[in-house]
Structures are given as structure tokens and as C-alpha cells.
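What you see is part of a larger complex, with each chain still in position.
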Amino acid sequence: MPATPVRELELDLDAFEGPFDLLLTLLLKEELEPREVDVSAIVLAFVELMAERNELDLEACGEFLVLISALLELKARALFPDEAAELGELEPEEAARELARRLAEYRRMKEAAAWLRERLASEGDRWFRLGPASLAPREERRLAPQDPEALAHVLRALAHPPPTVSLGHMALRFPPVSLFLERFRALLSRRRRFDFDAEVGDLSRVEQAVALLALLELRKTGEIALDQAAAFASIRVSRADEERILEWTARSA
Amino acid sequence: MDSPLRLIASNPVDRLARTVEALLVVASAPLSLGELADATEDDPERVETALSLLQQRYGEARSGIVLEQVAGGFAFRASREAAAACARLFERPVERGLSQAALETLAIVAYLGPCSRPEVARIRGVAADSAVASLVERGLITESGRELQAGGAVRYRTTPLFERVFGLESLAALPRLDDLGEDVGEIRERLLEVAQARAS
């Protein structure tokens, strides 16, 4: 896979500063929460980069779309872990509206949290006493007569089974990247190389996106080598040591 | 600064002001106007007059003891000038090491409260159990009944201590959520700039 500007895209986000592919790596290693990542800022950075170059790089746009949609999916799943299926039951337009509403709600809450943090910093030089003064009289609390039925009532409520939640539609799940990492490693322990498209062809698009992220991760850690004959051609995945051996053989020959 | 002090010395409100400052120095939480009027057995308006005299006397930069209006009442605190000395002697157990997760949970409870752990988890996208437990332990939120249906989850609301720590007169002093995020418009503008640059 030739180096495209996408993965080298320099990002300056609240939660992260550095190239896009490092961001992906941190996400894959779960060292960064997807919900901390401002996707719109990444899109803006990419659009601005493309505008600077003043040429239409279709390949870069394609790769960017795949990666950003996978990232969005990751983020949406992280925000609404058990509700994706519920959203799936809605009409697409309704689901989109609902998703947008919840994202907006979450975003506002994040901003509120940021405000609270700033406030904490600015009020950090206000000191006051916690608890009673040393020479204050002791407070006395007196309670009016109570009805023992109240005790029976709360215990009955505690013994009341909670409302049941239907889990029938939980089939739709987002596979963890680690699943593909293990799967590809296992595959390469048996075979020297495999064809990516053939391997993930039967999977959903979401799963394919996750598989691609796993692939990028394996290449990043130097475990595999990737090879693609032409743009949009199938990606061949091979063991990194395999390639090194071949290279070494070729050089010494 | 001397004249109001001299004035109240010969004025019956002066005695009331002395009683109010006595109450404030022993109280363990901010006292509302009503509580002060009850304890002094005096008129709320006269208590207000006494408080405004005290606010002059115990003003920032003028006195080490500062009278502030916070968490629905009035309370004494140290002047900001003395913060470094306070930091050498006391701890801040309530807000020390407050995690991002705890702050987000706190924001949700403050704005939407009373609300339950499942509700917090739904908005944040991750379980809120440890964040909620840590906020309860710090005294920033407290239980506030259960959800309406039988067997419902426990709900939480913020405490007066929350308002005090964050220096809020009341929950109404929190900024409106609409005023917080302006970035949708900003994003649109930046995209527009790029489009215009390309078109030209």
C-alpha cells in the first residue's frame, strides 16, 4: 500500500496531537477512548490539507473515507453500546435524527464537564471549612414519629423484580479489533500469506472496516507486510519475516 | 471603610450584624436568609441590611475572612490572598483527583438531575458506577429517591457542597448549555472558507 497523505495527516485535537495513523494505533490499542476524539476536527484537517494541495487525490479521499467511517462507527458504538440495535429498528431517517440528538446531548455534556473543570481551577483559591467548627455546639437531630408500614413498603419495593429488558435484537454487534488481530495472526501462523478481500469478503462492511484497522495495526507493529498490485486491487498480506527473508535472499543472490 | 463601622456601632443593626457573624463563624454550611432570620428572631429585611454591612467589612482584599453568597446562602471563607497559606495547612479532599469520567458524570447530574446510573451511562456511553461512587463519597452528589417504576434504579442529585466547591450561588448559576458549544457554526465557517478558496 503506497504511503498516502491520509495517515500522515497532522492532527491537533484536544485529546491528541500527531499523525492520523498514530491516532488510529492508540485507538486500536485502547490507549485512547474513541469518544475523546473529535471526528469533525479530523475531517476539517483533511479537507484543508486537500485544499492546500490543489489537486484531487481520489486514492487519498477513498482511504480517508474508509478510515473515518470506521472511526465514526467505533465512536458511535462506544457512545451507545447497547442501543445500536434499538436504533437499528428505527427508520433510517429517524435513526439518524436520534443518533444526532444523542451525539449533541453527549457533546453538550462534555462541554459542561469542561466548564466545570475550568471553574474548579478558577475557584481553587477559595478555601472554606468542611464540617463543623471546632468550638461550635453539637447539632441535635430529632425525628418525628414514623409509620412502621413505611419500612414494609420500601422492602416490598426492593423485592420487586426490575423491568425486563429485551435482548432479542442484540445480534448486531461491533467486533473488537483484537478479534481480527488474533484471527490474522493465527492465519499467518498457518499460511505465509493470504488475500485480504477473500478473507473478509463475507463479512459486513462494519466488520471489514474493523478488519482493515487490524491490518494497519499489524503493519504498524511490523508483524506483516502488505502488497497491492494496483489501486482497488486485492490486498495481499504476508508475514513480515517472510518478506525480510525474501529480501535478504534477493540481496545475497 | 471606617465610617460604616462607626455608624453601626451606635446602631441597633450593628448588634444584629454581630449576631449574624457569630452564626456564620460556627455554621457548618452556608446559611440562607430564612435560617438567619429564624435564628436571630429578626426581620429578614433587617438581616439583609446586616449582611450588606458584613459584606463590606468582610470583602476580598480588605479582610482575611470573606463573606460570600454561595449554595443558596451566606458563608465565610478564606480570602483568595491567603490561598497559598491554606494550601500548606489543609487538604482539598472533595475535588482532589477528580477524573474526567467523574466530571462528565457530575455535569450530567447537575444539568439533568435527579438522574440514575443507567441514564448517566446512556449519555456517556460507558458504565458510570465507579464515577458515581466516587462522587457520592466526595459528597458532591447524593441519592435522591428511585426511578418511578417499581424496582427502579437509585437517582442522584448534586449537593449544596457541589455548589460551594464550584462557587455557584445556586444550580441556576450554571451556564446555559446552549451557550457552551458554538463549534457547529465554527466548523461550517471553516468549511465555507475552504470552499471559497477553492472556487477563487
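The first chain written gets the first letter, and so on, giving A and B; residue counts start at 1 in each chain.
Here is the rule we go by: contacts are C-beta pairs under 8 Å (C-beta built on N, C-alpha and C of every residue); 3 or more make two chains touch, one makes a residue touch a chain.
Remember, predicted model here, so these are calculated numbers, not experimental data.
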| item | value |
| --- | --- |
| Chain-type multiplicities in the full complex (formula in displayed labels) | A x1, B x2 |
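One rule holds for everything that comes next: only the chains that are shown with their structure count from here on.
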| item | value |
| --- | --- |
| Gap in Å, rounded to a whole number, between the CA centres of chain B and chain A | 34 |
| Residue ranges of chain A in contact with chain B within the complex | 35, 40, 44, 47-48, 51, 54, 78-81, 83, 102, 105-113, 115-117, 119-120, 123-133, 135-137, 139, 157-158, 160-163 |
| Residues of chain B that touch chain A when the two form their complex | 25-28, 68, 75-78, 80, 82-83, 86-87, 90, 92-95, 98, 100, 103-104, 106-108, 110-111, 122-126, 146, 149-152, 161, 164-167, 174-175, 177, 180-181, 183, 187, 190-191, 194, 197-198 |
